[in-house]
Structure formats: structure tokens, C-alpha cells
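Scroll down for the structure; my scribbles are underneath it.
Each chain you see keeps its place in the complex, though not every chain is here.
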Amino acid sequence: MTRVAVVGATGYAGAELVRILAGHPQVELTALTSRQYAGVPFSRVFPAFETLVDQACEELDIERLAQRAAVVFTALPHKLPMGIVPRLLDAGLRVIDLSADFRFQDRTLYERHYQPHTAPELLPGAVYGLSEVYTTQIRQSRLVGNPGCYPTSVLLPLVPLLRAGVVDGQGLIADSKSGVSGAGRAATLTTHFCEVHESFKAYKVGTHRHTPEIEQILSREAGRDIALSFVPHLVPMSRGMLTTLYARLAADADPAAVAACLERAYAGRPFIRLCGSAGRLPDTRYVRGTNCCDIGWRFDSRNRQLVLLSAIDNLVKGAAGQAVQNMNLMLGLDEATGLRPVPGAL
Amino acid sequence: MTRVAVVGATGYAGAELVRILAGHPQVELTALTSRQYAGVPFSRVFPAFETLVDQACEELDIERLAQRAAVVFTALPHKLPMGIVPRLLDAGLRVIDLSADFRFQDRTLYERHYQPHTAPELLPGAVYGLSEVYTTQIRQSRLVGNPGCYPTSVLLPLVPLLRAGVVDGQGLIADSKSGVSGAGRAATLTTHFCEVHESFKAYKVGTHRHTPEIEQILSREAGRDIALSFVPHLVPMSRGMLTTLYARLAADADPAAVAACLERAYAGRPFIRLCGSAGRLPDTRYVRGTNCCDIGWRFDSRNRQLVLLSAIDNLVKGAAGQAVQNMNLMLGLDEATGLRPVPGAL
């Protein structure tokens, strides 16, 4: 049993980590921290956990934490982790950070979109935790920068195709749609029920901070600069993310190469479900509560446009689930350990 | 490993049985029947199950079924089970029926509200599967009539109080609210998204067929005829049921007796969570996807009115979860086996 702690356990991603880890057969949840709810039983904050996770939340105390955990998940707003993670690593722990603080290898890129980085020396060694893509590196890492939800949904379909040259990197478009939990648990007018219900809209068109995160990986994998047109939208539902990608098939590629390439890339990976070019289309409902990423595609021969569709649960494969998958890899466990409860039809 | 089958696996209750049984450590799912989808992989009907439950649905063939299962769940519309269950029992199987066909001990009561009963000889031996109330009888039974969702939500708070004489049986009111999945998976105007969304309404006021089912048990436990005013309502959500009960405290009872009585009745039972007279109030969100029944209460001394509130997931404690709990009891397993995956905060 590995002892693990969740720092920032009472946001939505933190609570989802607790849900998954509480059912994980190889770990023991030794500490849950929360500034706002220190001293309050976790199940008082989230009554769904009553009788299941009743331990009290606590203030973050790095010394004490280091004695009680071997792996720490940090689920905090951007900027806070870079003040904490160095000390956790110094104490010999492994860290999976769910913020943007350790997702960028290029410090200046991070600083252009976020703020000055106070632990830049860690960036080269941090691994971008896209589990199916950087599996080997994650296995050997001590610090994982866990991907954002939008990047996960965009990169999983695209990376293998770009690597293999099946799609052209020009004119890439990602039209993404996210449930409201992606905005976090903070009470804002934007997440007010009456403002979301019977509403569908785009936001931060062309300016969302996940754009540089995605482009960094796309460019690295394509071996040249890739510019993505990224438009996120808000869906009146709690969980789920669907991304519709538009990519041009490479001039010399055969449409059949899409299936072949994706099948090869994801063979044996339990959480990638390929729906094919003629099969069902991904639906967020089918991945709700699971760590799966469903990928479907259609080819429009009239304009050589490839339409790729991916569905994930933004809180699971888009956050907590992928984080636990990364932990499994780091610990040498089967990557699916603790991540296979059967989801519901509803 | 006990071999189990689900007859009628592609309705919402059936699919929920599959979800729970697929994750149950002591059973093997050997057969899923569906008239509509015979020959189709279960995961084609419910893509959420892809890679998890891919076996094909099949036509019901009782002889073959009897050779492949020791326990059968029948999740069919009323009337069909009474044609099937006798033959399953004859073949030596144990049966948990989720319809109304085996919930009534009094044949005439059933026939007044449903139709002529074609297997009345089985009624005296069938046990009403309210797990926490008829535990001993369920353990010894071969045929369980699994309770309806509304009856479960009404009876769990009321039965102990009526048995102990803490509440008066006069003027009982159950104001219940159910999510839409309670109406089943059939496509009707009533369940059309646009007809339900931004709608809240009562239906079948005073005429719902769960009324005689509830009154049968209340009367049995109170030792005299109990008439209930029962008003069901439809809530624009998929899962969940909240019942608000209004009961008068018995003339000689102390309000503190409510807590004492419920605590005694449900001590050690993992799925009943008592919220107390001053604690949090039940919320369907807190029991979503779980087999829990949360019970809270408030006492209004001005008119000696006791308000009891219960929340369940109509598809779990109100159907498939309680059915599996009953199977656990019948098989001598811990009643919570396979029923404790941690639910989400959302």
C-alpha cells in the first residue's frame, strides 16, 4: 500500500481524486488538505462521502505531509503549486500536479500566459502527464505536470496522426465543448445555474490559456511550429467534454491511414476506445465517471477534411483520473488499477 | 462465484443491474436477455459499457438459462414475470423480481390494481425485498419481490416508527419527487426532453399503483389499516428520488424517540444514513449512484407534525442496488458486497 495525500482536496478535481483514490486497492489516503475547510470532515463538505471518507481536512503542513505520504497530488489554483512542489520533492516525495505550473518545458511560454515562475529549475525534469503518449517518461519521473482537460481531449486524437504525418499541421481547428465543472467550484455569476441553463456559448475565443499548452505538445511532436485555432464552449451539463477537430489529411495520405495509425498508437491501452470511421460517434454520456477517451472520425473527401471527435469526462481523464493513471505508471502498477469501476448507462 | 443472469437487461433497471453485477466480486454474469436487442452486444446498446460488458444479449430461453445461472434477476414490465418465474423456480433457481408481480401477499389487492395473477400459489412464499426491514426472511427466501422505488423511499423512514408506535398512523402523507429514469426507457411524450425540462408537476395524484403496495406494508407493520395520501411528482433530472413525509407524533411520544427508534432499527446497516433532527437534509445528489438511503427529520411542535425526508437513487436503492443487496442476503454474503464503489461529489 502506497501512502498518498491530496493537497487541495475540496475543489472539484480534488474531490474526484478522493473518490478515485478511496476506491484504489493499492493506496492509502493519509491526508487531505484544504485551507477553507481545515478541521472539517471531508464528508461534511461532500456529504456523498459520508461513511466512506470521514477523515478531517487539514491545513497544509509540508513537514508532516512528507512523513505521511510517498505520493502527493496537488490540486490547487495555478501559482500555488510552484511554491510547494519543490519542498515536496526535496523531502523525497513524488508529485503529480494538476495545475499548469509544471506543464511547460519552456519557462518563457509559461510566463507569457501565467506569471513569473519561481521554480523554473524543475521544468526540464517535469514530465507532461499525457499518459498514453509519454508513458515511458512518466514511469521514470518524480514530477508530473498533469495535462489540462482541453489539451487531453485535443492531443489524444491528434498526436499519433501528426507524428505519423497522416494529417497536415496546417489549419488545425479544435472546437471544444465543456461541462460546467471545468470552471471549478468557486461561486461566480458564470457558473450560476440560471446563467448556464438553456445557454450555450463560446468563451475566450482564441485567448484561452490551454492554447499554448496544446501547441507546445503539437509542435514538439510534429517537429515544427503548429498554430491551432482553439474555441472552447460551455455546455449546460456538469461533467463531460467533447472536442471536434478539423484537420486536413496530408497530401500523400490515404484516409484508411487514420484508423491504422490510431490503432497502432493505442493498441493495448485500456482507456482509449476507437469508434472508427463508420461506427458510433463519441458522446460525453458514454464516458461519464470513467477514465476513457472515446475517439471517432469521419472523412470528407470533397475537401480532404478529416473530422475527429473525442469525448472525455473532464474531471476524470481530463484531471483526476489521468493523474491516478500517472501515479499507477510511476509506481509500476497496471495503469488501470483503481480506475475500472463500471460506469452507469445514465 | 455465483452465476447470475439478468432477464430484461436493456431497460434502465436492467442496465443498472448489469453495471452493479459487472463489478461484483462474487458473481459471474452469465446471461443477459433482451427481446428487442437479441444478438446485439450489450455494449452496442449502451456504449458506456464498451470493453467492460461486451457479451451479446440473447432471447430468453428458460431451459438454457437454468443451466447457466443460479440466481436470476427479472427486470421486465409487470405481467411478464409471473409467466416466467414459476419455471425458473421449478428449475431450482433463486429469483429476484423487480416488477410488482410478487410484491403483494394478497392476490386480490394485486388483481385490483394490476391484472389477474397467473401464479398466485407463489405469493405466500414470496418475500417483500425491503432489505433492512425483512432481512431474515430474505436470507431464507427463494423468491423476492423487489420493492418499487417510491415504496422504498416511504417505507424505510416510516416502518420503524410505526412499529414502535412513535408516529400515529392517521393522516400520513407522502409527497414524493422522482427523476425521469423512473418512467423507464420507452420513448414517450412524457419523457421527451423538451416536455420535462423547466417543468415540475405532480402526476397520478391519489391513483398511483405504488399506493396499495405501500399501504400493504404499513398496515402489516402497524397492525391495522393505514391509508396514505401519496402524491408523486416528476423532477427534471435523470436519477434520484426524494420523499417528504408528514406524520403526526403519537400522543404519548417524545420527539426524541424518533432518533432513538431509527438509530436502533438501522444500527449496523451500511446503507441507511441518518442525518438527524438538526443535521444536514437529504439531497438526491448525495446518494446518486449509491445504494444509500439518507433519512433526515424535523419536528414542528406547534402542530406535533413530524417531517421526515428520505433520499435514494431510484435506480439503485430503488431498484437494482436493493435487488443485489437482496441477492447478497440470499447467498449469505455481506449485504454490501459489490455495492460500495465510492460515488462522486457530482
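Couple of notes before you dig in:
Note that the chains are named A and B in the order they appear, and that numbering of residues resets to 1 at the start of each chain.
Note that a contact is a pair of C-beta atoms (placed from the backbone, for glycine too) under 8 Å apart; a residue touches a chain by one contact, two chains touch by 3 or more.
Everything numeric here is computed off the predicted structure, so don't read it as measured data.
Here 2 copies are displayed; the structure file describes the full homo-oligomeric complex as 4 copies.
Please note the rule applied: only the chains that are shown with their structure count from here on.
Rounded to whole angstrom, the centroid-to-centroid distance between chain A and chain B, based on C-alpha atoms, equals 37 Å. Note for the complex: chain A touches chain B at residues 12, 15-16, 18-20, 22-23, 46-53, 181, 197-198, 238-239, 270, 273, 280, 283, 285-290, 294, 315, 340-346.
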